[in-house]
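Yeah, one chain of the complex is gone here, protein chain that is, but the others are all in their spots.
Our next item is chain A:
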Amino acid sequence: MTTRRKFSSGEHNPATIDGISLLPDTILCHILSFLPTKSSVRTSALSKRWLSLWSYVPNLDFESEHQDIINRVTLLHKALTINTFSLIQKNDSSLINENEYQLETWIMFAVARNVKNLHLSVVSNVFLPRRLFTCETLVNLRLDDCGVVPNIGGGGVRLPRLKKLHLTYVLYEGDESISNLLSGCPVLEELVMELIWGLVRCNVTSPSIERLTLDFQSNGKGGIGNREYWVEINAPALRYLKMTNCYARDIKCGTMNSLIEADIDIYNYNDFPYSRFELEFIHRLRNVECLHLDLAHCTGFYEEIECWMEPQQVPKCLSSHLRFVRLSGVGGKQHEYEYIQYLLRNANVLERMEISPCKSIGFGDKFYMLQKISMFRRGSDACEVAFDLVQ
């Protein structure tokens, strides 16, 4: 298919003569697919040709529209397949109250049209329909504050094309909801989970995941969330791991030989010396080249036990892989100096260490910290230490 248009050079071609009307319908629909649905439907008033073009656009993108509008548009929409169905409710939860079937109806609409990308950000605490978890076309699923993930055992989850899964503040029927869900996602590459209260065991087992983000912050509506949980990660293909606000009582990791970048922020817990705890964890990051550690949550509560204990064996990643380290939230405490000294002395291939002190530290103290750290012996001649004095 092509619409011919030939301009000979020098010919005057004001846009008002041909313009957009020379583009075929398929291209116009493609252009409309980049618009929010509201703007796309508005083009129906341009001319007769545009009257129902919007209804063949394969993307539906609603932001803060009333549920009656969404229902109307989905009824009038004619495309047989949907690439992207995105429903974002920025204002409050009044949208789908008192109708327990509404969310399910929209999900079923999208699933029936072989949706590839589904993004729902709608406050709701109804169970997500089981049919969603056997949607064979789904590539990208993102749920924000939306619905309860059912616990579907017995191989009942079949998401053979799902590559990206983002679950933010969703609820889970049970601890096994996550592991059962993951067991039906054979090609999943990226998992982002922001967790809320109630989950006791978080088991991430997947042979295919390459990027994993776990944020254990509660839903921001108060408190720091449940501290009594266990984390288990069995993801041998993992290349990037980010774990923040983690109060975990225990973190179990299988082999992570593919991991090359880690961004870790673990809170002190119970009676374990903080720095030692992090080093124990680094021990498991065997091949990591790029590491970011946030030390800000080493609070004063455990001052008396924050003693430094040098491990018997230097972690492998430290001695032969680590090229870049960023330490943030450094407070200038004695055990932190010892920790930094240990890292610099043993990181034989380190190229750069970046240090950002706590915001509360004055300029003078920062300068003292910089002087002190710059005197530490370095295992790697090429290593430079960058210090953020301004922050």
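Here, a contact is a pair of C-beta atoms (placed from the backbone, for glycine too) under 8 Å apart; a residue touches a chain by one contact, two chains touch by 3 or more; residues count from 1.
Basically, contacts and distances are computed from a predicted model.
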Protein that the absent chain corresponds to, by UniProt name, given "Putative exosome complex component RRP41", "Ribosomal RNA-processing protein 42", "SKP1-like protein" or "Glutamyl-tRNA(Gln) amidotransferase subunit B, mitochondrial": "SKP1-like protein"
Chain not shown, touching residues in chain A: 2-9, 13-23, 26-27, 30-36, 38-39, 41-48, 50-51, 65-66, 69
